[in-house]
Structure formats: C-alpha cells, structure tokens
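Got a structure here, written out as structure tokens. Questions coming.
With one protein chain removed, the remaining protein chains of the complex are shown where they sit.
Let's turn to chain A:
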C-alpha cells in the first residue's frame, strides 16, 4: 500500500534536515502506529506525504499503491487514495462544511473518472456517518471547523475520512483533545473503515487510542528516523517506561 524508502526531508527555507532516512511500509489491511518524542518528525512525515509546501525532499521515495506520491499535487494524492487527518484541522470561514465535503467527494470522484454523488445520496450518507460520530446537524451547517471545539474538529476529520473512503489513512494525533467517550467514537469510526484493501498509519503519543484501534505494527520515530519497530506491545512499553530506554538501546 504505502512504501517509503530512505526519505530525507529538509525545510525549504532553511538548511534544517528533519527526516533523515525514513523507511516504512504499510501493507493493505494493516494498521501501523508511529510513536515518538515531540519534534521527532511525525507530523512532517504526514505533511510531506500529503504534499504540503515548505519541505524539500533531498533523497528517497514514497509510493502509494505503486504510484510515485512525491511527484503529485496534493489533490492528486487525495484522488489516489491518501488521506491525512490533521493534527491541527484548519478553520475556513465562509466555506460551509457541507459544501466543502460535497465538493471534495465529487472532485475526487471526478478525478478518478467516477460519477458524481447526487445531492440526495450525499446528504443521506453524511447524516448517517455524522450520527455515528455524534456530530450534530447544526455543526455541519457551520463553516469548516469554525467554532468547533478541539474534539469536534477531530471528529470532523474522521467524518471526512468516512465520506472520502480513502485507501491509505494517516491519522496525526487524532486522539489528542478527545474525551474518553469521543475517543471511543473516533476509534469505532476508524475500525469501521478497516478493511483488507485499506491501510492505516496512526500517529499517537498514547497507548489509550491503541487499546481501541489495535495496531499490527508499532514504530518508534526519533530524530527523523524509525528507530524501532515491534508489535502492539511496543506501545505498552513506551506507555510504561517512556522513550529513554529505547533511545539508549538504539544509540
């Protein structure tokens, strides 16, 4: 599904390397988790994969289902099946949530040569999925993320993911800011999307989310590299002991 090889990334504006050779493969049907200290480069990895400006790839590659991600525009990556649930979802005054969602769904369908979703079907789908995530209809009428609480913004990311039905989902700290019940809802939303032809990369600091979304593989990122890879129990180890032991071990 997702193949990242020896990815080196620096900031465009300054000579500051951030990713220093990331190797990572997420297979279809699997959930991989990335944990790691603040500033280790987790969000940078997610941004570079989704095509945000400001970064320069100096070496390495990233492919999604065989297609070279790094040569594509962000919208092409989305149409190819990549989705990033942002660590900090963006507020867009003046653009209605529903307009935004519908434009996005249909833009992706159009890019893939599929038929657009008609208004009635769209409305039905959004309502059903919003209900599952306990997002009330009033919120959907507001401009994108405007006046949403931190947790509501995260739930809105999952709603978008559910509507867009991507092949590869990257979730950047979707659990931060969620209360216990909301975390359960979000996890249920993610689990509902788990399927043999979909991959997940879940960035998180806490084991709690991984109790609900049980990962197949856990990676530890430190200073721009994946320094350790293991099973679900690796997350437990981090939860109990922090990163000091792991970092000492690989140093």
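By definition in this document, contacts are C-beta pairs under 8 Å (C-beta built on N, C-alpha and C of every residue); 3 or more make two chains touch, one makes a residue touch a chain; residues count from 1.
As a working rule, contacts and distances are computed from a predicted model.
Between the listed names "RsbT antagonist protein RsbS", "Fe-S cluster assembly protein SufD", "Cytochrome c553" or "Sugar phosphate isomerase", the UniProt record for the complex's undisplayed chain reads "Fe-S cluster assembly protein SufD".
Checked against the full complex, the candidates A:79, A:185, A:203 or A:226 give a single residue touching the omitted chain, namely A:79. Within the set A:28, A:57, A:70 or A:95, the residue that contacts the chain not displayed is A:95. Shown as candidates are A:87, A:108, A:174 or A:204; the residue that touches the absent chain is A:108.
Residues of chain A that touch the chain left out of the display are 50-53, 73-75, 77-79, 84, 86, 89-95, 99-100, 103-105, 107-108, 111, 143-144, 160, 164.
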